[in-house]
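Shown next, in structure tokens, is the structure this report addresses.
Note that one protein chain is taken out, while the other chains of the complex remain in position.
On to subunit A.
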Amino acid sequence: SDRCKDLGISIDEENNRRLVVKDGDPLAVRFVKANRRG
């Protein structure tokens, strides 16, 4: 069985968009090279 759970966003009362375990509601992400030009 798959023991992996999605990481998603939970907004707290101070409006922080916290990264949390939130299975079934993942944050869709992309990766940008840190040393990318332009």
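What to note about this one:
Assume contacts are C-beta pairs under 8 Å (C-beta built on N, C-alpha and C of every residue); 3 or more make two chains touch, one makes a residue touch a chain; residues count from 1.
Just so we're on the same page, contacts and distances are computed from a predicted model.
Note on the omitted subunit: UniProt lists it as "Kunitz-type trypsin inhibitor alpha chain", one of the names in "Peroxin-13", "DNA replication complex GINS protein SLD5", "Actin-related protein 5" or "Kunitz-type trypsin inhibitor alpha chain".
Mapped onto subunit A, the interface with the missing chain covers residues 3-7, 9-10, 12, 14-21, 26-36.
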